[in-house]
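Following: one structure in C-alpha cells, then a few remarks.
Every protein chain but one is kept in place in this view of the complex.
And now, chain A:
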C-alpha cells in the first residue's frame, strides 16, 4: 500500500455566475491544481457533482485536454466532492493508479431559484421538506432541549462571515452582529437568511498521488466514508449527528489520532448554522451541548482553541454542492502549508475536513466523508 499525499489543489471563485459555463469553472479549478502539483499527467479522474447534466465530466475534461483516461462520476449529495477525493485516495493507496485528479463542480444558479427543491420521488421531498426545513428541525429540537440558544446559532454566522473577510474566493463576507443575523428574513423557523448557505456556482480540484516527501505535499493520514443508518424515533440524536460521529471515529482511527481535539484546524459542513454546532459536537471537538457556546465564546473562531471554518465555511464561501468538499479540502491544504494569508491558523500541523450530504428520508444522511491531513 502507498502512503498518499495531496500534490496540488485549486478552486474557482465562488458565487452566482449563471453566465459562466461549467467548462470555465472547472478549468479555473483544474488548471490551478495541476499548476500546483507539477506537470506530470493524471492517470484517472473522479468527478463529484449532484445536479450537473449527464456526461458533464467528460464534457469539461475534454475541453482541457484530459482524455483517454478512466473518468468516473460520483453522486453523494453534498458530499460528492469529498467522495471523489476519498475514491481518488484509495486508487492511489492501492496502487491502482499513480496520479489521480479529483474534481467537484456544480452550477446551482441555473438549476434552482432558491432553496434546493426536494426530490419528488422521496417521501419527505414530496411532503415539502426543503433542505433548510430539515436542518430547522434539528435547530428546533436543540433549542427545546436547551442545547443551544438563538444567539449561539447566530454566533456561527457572525464568526464565519467574519472569517470570509480574509478569503478572496468567498461569495459573501461581512461584519455582522448577532442581532442582525437574528433579524434577517426567516427561512424556516428558527433559521434566518444569514444562517443559511447561499445559492452558489463553483468548482474545486485536487491532485492526489503517492507521498514522496516533497516540501509542499500534504499527507493524507486517514479518510473515511459512510452512508447513514436509519434515522427515526430510535435515534438518540438529531438528524446527522451519528453519521458524522461514526465517520469521524473511522477517519481518526485510520490517522492514528485519539480525538478530534488533536486536530489544529477544521473545515466542516455548515450549510446551516445548526449544522456546524451539531458537527463540532459529533466530531468530539467540543462536548455534547457545548457547540453553541464554543461559537459564542470564540473557541471555534480564528485565534480560538479549535478554529472551525477559517475559509468562511459554506455559509460564506458558498455551497456549490459537488464542489464543496474539495473546496474544504483546498482550504485545509493551504492552511497546512501556511498559505492561508489573513485567515491562517498559526502553526497548523493536522487538519480535518468533514462533509455531510442528505436528502433521503428516514436515513441519517446519504453520505459523510471525513479526511485527516498532515502538513508537509
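In the analysis below, contacts are C-beta pairs under 8 Å (C-beta built on N, C-alpha and C of every residue); 3 or more make two chains touch, one makes a residue touch a chain; residues count from 1.
The rule is short, and it goes like this: contacts and distances are computed from a predicted model.
Candidate names were "Methyltransferase", "ChsH2 C-terminal OB-fold domain-containing protein", "Fructose transport system permease protein" or "L-lactate dehydrogenase complex protein LldG", and the UniProt protein name of the unshown chain is "ChsH2 C-terminal OB-fold domain-containing protein". From the options A:31, A:117 or A:261, the residue with contact to the unseen chain in the full assembly is A:117. Of the options A:4, A:17, A:103 or A:138, the residue whose C-beta touches the omitted chain is A:138. Set against the missing chain, the residues A:126, A:253 or A:287 yield one that touches it, A:126. Residues 113-115, 117-118, 120-130, 132-133, 136-141, 144, 185-190, 230, 232-234, 238, 361-363 are the ones on chain A that touch the missing chain.
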